[in-house]
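With one protein chain removed, the remaining protein chains of the complex are shown where they sit.
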Amino acid sequence: MQAYHLDQFGDAARPVLRDCKTPAPGPHQVLVRVRARSLNYRDLLILKNRYPIPSVPGTIALSDGAGEVVALGEGVRRVALGDRVAGTYFQRWIDGRMTLELVSAQFGCTHDGMLAEYVLADEEALVKIPPHLSFAEAACLPCAAVTAWSALTGPRRVLAGETVLTIGTGGVALFALQFARIFGARVISLTSTEEKAELLRRLGAHDVVNYRTTPAWDAKVRELTEGRGADHVVETGGLDTLPKSVNAAGLDSQLSLVIAVTAIASPGDVLDPSVLAGRGTIRRIAVGSRTSFEEMNRAITLHGLRPVIDRTFGFLDALAAYDHFEARKHVGKVVIAD
Amino acid sequence: MQAYHLDQFGDAARPVLRDCKTPAPGPHQVLVRVRARSLNYRDLLILKNRYPIPSVPGTIALSDGAGEVVALGEGVRRVALGDRVAGTYFQRWIDGRMTLELVSAQFGCTHDGMLAEYVLADEEALVKIPPHLSFAEAACLPCAAVTAWSALTGPRRVLAGETVLTIGTGGVALFALQFARIFGARVISLTSTEEKAELLRRLGAHDVVNYRTTPAWDAKVRELTEGRGADHVVETGGLDTLPKSVNAAGLDSQLSLVIAVTAIASPGDVLDPSVLAGRGTIRRIAVGSRTSFEEMNRAITLHGLRPVIDRTFGFLDALAAYDHFEARKHVGKVVIAD
Amino acid sequence: MQAYHLDQFGDAARPVLRDCKTPAPGPHQVLVRVRARSLNYRDLLILKNRYPIPSVPGTIALSDGAGEVVALGEGVRRVALGDRVAGTYFQRWIDGRMTLELVSAQFGCTHDGMLAEYVLADEEALVKIPPHLSFAEAACLPCAAVTAWSALTGPRRVLAGETVLTIGTGGVALFALQFARIFGARVISLTSTEEKAELLRRLGAHDVVNYRTTPAWDAKVRELTEGRGADHVVETGGLDTLPKSVNAAGLDSQLSLVIAVTAIASPGDVLDPSVLAGRGTIRRIAVGSRTSFEEMNRAITLHGLRPVIDRTFGFLDALAAYDHFEARKHVGKVVIAD
Partner (left out) sequence: MQAYHLDQFGDAARPVLRDCKTPAPGPHQVLVRVRARSLNYRDLLILKNRYPIPSVPGTIALSDGAGEVVALGEGVRRVALGDRVAGTYFQRWIDGRMTLELVSAQFGCTHDGMLAEYVLADEEALVKIPPHLSFAEAACLPCAAVTAWSALTGPRRVLAGETVLTIGTGGVALFALQFARIFGARVISLTSTEEKAELLRRLGAHDVVNYRTTPAWDAKVRELTEGRGADHVVETGGLDTLPKSVNAAGLDSQLSLVIAVTAIASPGDVLDPSVLAGRGTIRRIAVGSRTSFEEMNRAITLHGLRPVIDRTFGFLDALAAYDHFEARKHVGKVVIAD
């Protein structure tokens, strides 16, 4: 089969397309014909050697993908031939508490990933995808959607009527907006252009604040919430937005911050001390468990939600997809389909 | 002023209309011109002397009411003249854990209640009502709506995509259906006629099961959930439905049962032992705290929800309202307005 | 090897000792030389065909055992040769929510169990045992100790200073007492003789109530808690004690009831309706996850806790152990060691 391999690392590195052997499933393993994949910032971090978990040279790239089950190893009970499935970001984190052991096995990092014609997966590392979604849509879920779901469903789960603040129009932010709506929350979304504001309103944002024209957007969020501040912030902006997003969050609120954000920090970055002036909890999250993925899929199915896809590239144009994604101009998910 | 007093108790007892002095607010007290009230089963239990908390003879009846603030005692900070408010079911339970001390002060039971032209309330025992609701609609909230809200927002809060089972078309059941929808849940509702089924579907029930034509409705609920059973049951049917609702609930589910249900049991009632065959948690609830009421109002406001009112009686027809309510033919709330 | 098989079922059935092939570990499997086992009520229910999960005829008996790792299949990463391990009650429930799928694979029921010289286990179905425990002591943990741990550490976890009520001197009850003490709780323990009361006090019970001499023990518990009732009840007495234990539990309390209790009910049993007069939550539990087992072991190790062993039988006297256990005169755990 053909697959893109992590053969080189560095700031400008890209995965390398070359032939390799199609794997055969051993006991409790499943062979999936991958039909679509999506890109996440972690995939760039891995190429740049800045991801917290070191990757194995030669590994096939990408964590996110969806496809069809085409071969079963001995003893497989969770899926059947022909099932439409996606891989889980963490191959071993089924449910419950996150541990180092559980998060250290990842597609496209320590194990061969989705940027291939086929992927070999442990049966525990697959979930069935919502029936109404195409493979391209389902390929958007494993990292970004589960992250957004985890942000809103932790120990301080969103309550209908609470206010959720989302930042920007990346994959996690748009899923957070969509999920916040089905949880019954009020959503305030930050963005930089009127065009993106349109999309955010169409997806259900109650208020959209343009951080270009309203640089004091933290004060604006407080004003929109009668001084209380947001109850939940899904912080996807990183170090730049953090001091203000912390200030936009209310007493007893929860700000969710992906653990990999520190990987995004560049050497020499300085943190504004006001980041500690906040009055809410800063919770670190890392995607989520397989059970979270399955619970999310149940909700996506019930509500007929569809991911926002920015653009879909062909398998042989995968490197163009990387370039487009790295240019950070996309809205929603960048997909590589067959 | 005129008010209906709990002067007599017994199976056929009704409150007695007579004149009494309009109270004047002391420090931290508020006088409210009551504009509408609603009836709850607890109001019948009090008259029949079967309510867990003994009531004080001569007390003005009814827990639920809404109106306007017309006079303020010294030091009041929570409300202002003209504010549109409702009373809290428990006058002292602000937030957090329920204790015996907190639940022992109740309008229409230990303290003068809402079936009067005016009510005197501690400022802590009032909440502002959603702006889009009429007084009649707001008067439906204190007992039934807060109970439904508490059922769905406890330690095992409803998650979008989970299944909620509601029973019948009483006040709590209809609120539970409405709230389950804004939480993003799938709702299965039980009822006895096609006409009521219509209403339930209009309010958002995904499936309606007629327990007359489908006596094995517990099996039907399991079938509708692919064998898993409901994740949440708001049990408002009492001892008759409990064995089946327990069986309709899934592993690790939560069934909410109001504490007063035992008051509803008649001497000689026998409990089917299968009530313990369930695999989920049976949680006892009792209305809820003021904070729950306020959180609920925030969600009701955001979503523009409106209570279902069965029928509205005039203040001088209050006894007819009791008769209508006791006949148990209503759908939604029975209101006594001015 | 020699092993006791579930060859016959019925009220007087016992497992049958016969030779069988020593299994060899496949990928991710581990061979354990079992050194000790313990009996649980579920093992009798399985023999009597009254356990919720049907067992496979010919299966080797017993869920609980501890021993040494003597052979590793390919790819095993969780344990090493020579590790001292115990099996998990549910072979697939790692962490998080219990599901039917997760609880349907059990040693001594659907899979060959511990009443053998060797047991073959998936590496995920083993935990390392506390270093200070003998194999006999560690063999007491998988079912009874994890059940007690789960009872006290659920969504309403015991808080230091709260009151825990334990019932009797069976395995679960004694572990619950020991764990409640390390959680800082006050413990009230029920028993029937002064001799057992002595043991309970030695294990740390603050108050012991003799239910023979104090038949109104529910009232006594309320009196000992200044009218409030116990905050937690670990209900191991079944239908006989349930109405009183429910009444001994306070407002907003939690009573934990193992799901299999219904299996214990005999045909014709009747339930006292007062079981619903309680004001607390009745939570159904079923042993617990592997993560709970590991968290418990960490605490057992820190505190140097040791299980109470009633009596230890030799491997060839296993049937005598069953008889002794079924006579229900034991205090603590009945062990079958080598």
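Labels A, B and C are assigned to the chains in the order they are written; within every chain, residues are numbered from 1.
The definition used in the following text is that contacts are C-beta pairs under 8 Å (C-beta built on N, C-alpha and C of every residue); 3 or more make two chains touch, one makes a residue touch a chain.
Predicted model, so just to flag it, every value in this text is computed and none were measured.
Asker: Among C:R14, C:H28, C:R92 or C:R186, which residue is in contact with the omitted chain in the full complex?
Answerer: Result: among the candidates, C:R186 touches the missing chain.
Asker: Tell me which of B:K21, B:R97, B:R202 or B:K329 is the one touching the absent chain.
Answerer: Counting the whole complex, the residue in contact with the absent chain is B:R97.
Asker: Touching the absent chain in the whole complex: find that residue among C:Q2, C:T153 or C:N210.
Answerer: Residue touching the chain left out of view: C:T153.
Asker: Suppose we count only contacts with the excluded chain; which residues of chain A make the list?
Answerer: 97-100, 103, 155-156, 227-228, 239, 242, 251-252, 257, 259, 261-262, 265, 269-284
Asker: What residues on chain C make contact with the chain left out of this view?
Answerer: Residues touching the hidden chain, for chain C, are 153, 157, 159-162, 179, 182-184, 186, 295-296, 298-303.
Asker: Provide the residue numbers of chain B that touch the chain removed from this figure.
Answerer: Spelled out for chain B, the touching residues are 26-28, 94-97, 289, 291.
Note that only the chains that are shown with their structure count from here on.
Asker: What are the residue numbers in chain B that touch two or more other chains?
Answerer: Residues of chain B never touch two or more of the other chains.
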